[in-house]
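For this depiction, one protein chain was excluded, whereas all remaining protein chains were kept in their positions.
Labels for the chains are A, B and C, by order of writing; each one numbers its residues from 1.
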Amino acid sequence: VKPVVERGTAPEGRTTIRVRYPETDRMNVVYHAHYLVWFEIGRTELMRELGCEYAALEERDGIFFPLREVAAHYHAPARYDDALEVHTRLEAVGGASVRFSYRVVREGAVEPLVTGFTEHAAVGRDGRPCRLPAALRRRLAGAPEAP
Amino acid sequence: VKPVVERGTAPEGRTTIRVRYPETDRMNVVYHAHYLVWFEIGRTELMRELGCEYAALEERDGIFFPLREVAAHYHAPARYDDALEVHTRLEAVGGASVRFSYRVVREGAVEPLVTGFTEHAAVGRDGRPCRLPAALRRRLAGAPEAP
Amino acid sequence: VKPVVERGTAPEGRTTIRVRYPETDRMNVVYHAHYLVWFEIGRTELMRELGCEYAALEERDGIFFPLREVAAHYHAPARYDDALEVHTRLEAVGGASVRFSYRVVREGAVEPLVTGFTEHAAVGRDGRPCRLPAALRRRLAGAPEAP
Partner (left out) sequence: VKPVVERGTAPEGRTTIRVRYPETDRMNVVYHAHYLVWFEIGRTELMRELGCEYAALEERDGIFFPLREVAAHYHAPARYDDALEVHTRLEAVGGASVRFSYRVVREGAVEPLVTGFTEHAAVGRDGRPCRLPAALRRRLAGAPEAP
């Protein structure tokens, strides 16, 4: 996975979520697996802002982004009804893969609660790896589409 | 939905599940929506015992059982790591619908924690209602298949 | 559960949610149990608007609203990335219970996808039924607090 953009110019987005009751567990904090769902919301909204609605990618273009890898570090717990920001960054777009990084913070805060990344393969309807169309790659890079 | 069997002879099954950590919430009890998932496990295992594997119904026969209705009463809470029994009963098989009832108890206990029922439409791959094949209806009724 | 308000004046609220990827299942629609989570979001936001933040009720006042009963009717499926509205109505406030009803629609639509209700006991930190404080009951009724 080769980064298409230099550090500092990678597309970034921010989306807000509120912690739901069933996302807490009996330790009175958010159960760790739910952050992976919030990572998904982060990249979905970032892609929407970049003009690449993920639902359309699947339905119209037949391109899917199954996970190849995920990692997360847990720094501090979130709690019920907290308003959280998911900061998402498109770290790299390869020929047939994409990589995002995430930082979840309490609204308006700087200290991260959780940080992580995901790496995705690009596959077609047959489940086999497929190259990202050039137009899509340009859009994901935050660059304007060629005329 | 017309019951195909008299009361007392409806197919029944029992399956055991153990409460998972993320199924608890910060009230230190099982979050109510998870019982609907256990209802699903109950009917899946009952159908397997009756020779109607639900996965095969979908994949081979193209028959799906989406929910039309659910109701549940909560009598007492379940907690983390509890071993529970889901008692499932096939209450009725109609021309294009099925109805199950459920009773969740602590292992070996009689007093129910949760009781409920679900009613399902039978639909084909196109999402439209479809009649249950006669052979399937006989099998769901716990009766032997006709020769 | 005795209705405190005549029909037509019960407090109502509307909140918007977007369908998340893991809320879909292999039938390519929303799995039925997730609507119960959205019902919860609906009543949480309605109570917030009425000045009764549910998190504070639990933490400050030691009042909890565990479910006693739920029912839902499924009229039409929702799909990935759909923007949905949850219309919530506080149907009744009893001495030690509350009842909400719900209608989930596609944004801007009228036809309901799912309708349902929940009934909750009011319990204290010890898990035993407790009477709702009069001030809380007035606030839940949408009425101004007494001076």
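Keep in mind that, in the parts below, a contact is a pair of C-beta atoms (placed from the backbone, for glycine too) under 8 Å apart; a residue touches a chain by one contact, two chains touch by 3 or more.
If you're wondering where the values come from, they're calculated on a predicted model, not measured in any experiment.
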{"item": "Contact partner of the left-out chain, one of A:27, A:109 or A:134", "value": "A:27"}
{"item": "Listed residues C:22, C:66 or C:112, member touching the removed chain", "value": "C:22"}
{"item": "For chain B, the residues touching the chain missing from this view", "value": "20-22, 37, 40-41, 44, 53-55, 80-81"}
{"item": "Touch list for chain A against the chain that is not drawn", "value": "27, 29, 32-34, 36-37, 64, 66-74, 77"}
{"item": "Contact footprint on chain C, counting only the chain that is left out", "value": "21-22, 24-26, 28-29, 31, 33, 80"}
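In this text, only the chains that are shown with their structure count from here on.
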{"item": "Fitted rotation between chain A and its twin chain C in degrees, CA, nearest 5", "value": "180"}
{"item": "Interface composition of copies chain B and chain C: same or different, split at half", "value": "same"}
{"item": "Approximate Å spacing (C-alpha centroids) for the pair chain A, chain C", "value": "30"}
{"item": "Multi-partner residues of chain C (at least 2 other chains)", "value": "37"}
